[in-house]
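In this view, the complex is presented without one of its protein chains, the others remaining in place.
Per-chain residue numbering starts at 1, and chain names A, B and C are given in the order in which the chains are listed.
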Amino acid sequence: MNVRVIAFANLREILEPSLRSLDLPQGALVAEAWTELERLVPALRAHRSSLRIARNGRIAGSDEPLVDGDELALLPPVGGG
Amino acid sequence: MNVRVIAFANLREILEPSLRSLDLPQGALVAEAWTELERLVPALRAHRSSLRIARNGRIAGSDEPLVDGDELALLPPVGGG
Amino acid sequence: MADEFLALVRGPVDPRCVDCVANDAHGGVVTFLGVVRDRSDDGRAVVGLTYEAYEEPALREFGAIVSEARRRFGDVRLAIAHAIGELEVGDVAVAVAAAAAHRAAAFDACRYAIDELKRRAPIWKKELYAVGDARWKSNE
Partner (left out) sequence: MADEFLALVRGPVDPRCVDCVANDAHGGVVTFLGVVRDRSDDGRAVVGLTYEAYEEPALREFGAIVSEARRRFGDVRLAIAHAIGELEVGDVAVAVAAAAAHRAAAFDACRYAIDELKRRAPIWKKELYAVGDARWKSNE
């Protein structure tokens, strides 16, 4: 199955332009998507502890299953206002 | 000696138009000015406990001596903002 | 800091008059506007307000409030404008703005200024009702 991947701020700059989507086995969990992302873009590893992952716009737990067409977003610590 | 008297809000309405100034003996205190005011305008009496008296724009104690040309202001509870 | 704006204004206050507090170093700006409501606290229909002030002492009180706010909350810029005379529903009766490098001091200073103004500035308000005689209303 395939999930779209977006990222913001410094993570977007790390991810770009190489990666827009991720091919994963059927029923893969968010945690597995992350492992694959780290493999493809090792520079992401350093940010794991501070970033959050959203699935279709909502914060997702690492054990949440993904479905084809989902959007994964990598969210660094926020800085609004 | 002579002191000017002004008042605000409801007290102004009670005082007007009868009274603009007060003749007092030399060295009279604020308290004596008040007694004279009450004599001239009995309707003021009911407000004594809630009003404050300013002398030349600053809150005055009742034992403060007055001098010729002073301005006494009768200040009801404030209602700004 | 002497250039803060403190004013008694005849008629409604133009809220922009307090915008002068913001500058490039003070990026957090909090403004309070007191707008004439169509209801009094006890629910009566209000058609307007009249304000009276003991002008010089009131302006002096504004200045004292600004100095106290700086002592308590640090580097804040404040502006206070209060209307005197006749106001209609929807008119701005008072505007207080506070600017600081960060929002916490701006909120604290703005709130302190309007609270103290209402507590002690020699200003009085008369409510004009749709029905019945106008009445002076104290803040107590």
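The criterion applied here is as follows: a residue touches a chain if its C-beta (ideal position, glycine included) is under 8 Å from a C-beta of that chain, and two chains touch if they have at least 3 such contacts.
Not measured: the values here are computed from a predicted model.
When the whole complex is taken into account, which chains on show are touched by the absent chain?
Across all of the complex, the chain we cannot see touches A, C.
Which is it among C:L33, C:L59 or C:A134 that touches the chain not included here?
Only one of C:L33, C:L59 or C:A134 touches the chain omitted from view, namely C:L33.
Across the whole complex, list the residues on chain A that are touched by the chain not included here.
8-10, 12, 54, 57-58, 73, 75-81
Touching the absent chain: which residues on chain C qualify?
Against the missing chain, chain C presents residues 22, 24-39, 89-90, 101, 103, 106-107, 110-111, 114.
Definition applied: only the chains that are shown with their structure count from here on.
In whole angstrom, how far does the Cα centroid of chain A sit from the Cα centroid of chain B?
Roughly 75 Å, centre to centre.
How far is the middle of chain A from the middle of chain C, if each middle is the mean of its Cα atoms, in Å?
50
Need the CA-centroid distance for the pair chain B / chain C, whole Å please.
Their C-alpha centroids are separated by 27 Å.
Quick one: which residues in chain A touch 2 or more of the other chains?
Answer for chain A, listing residues that touch two or more other chains: there are none.
Note the residues in chain C that touch 2 or more other chains, in rising order.
Expected reply: no residues.
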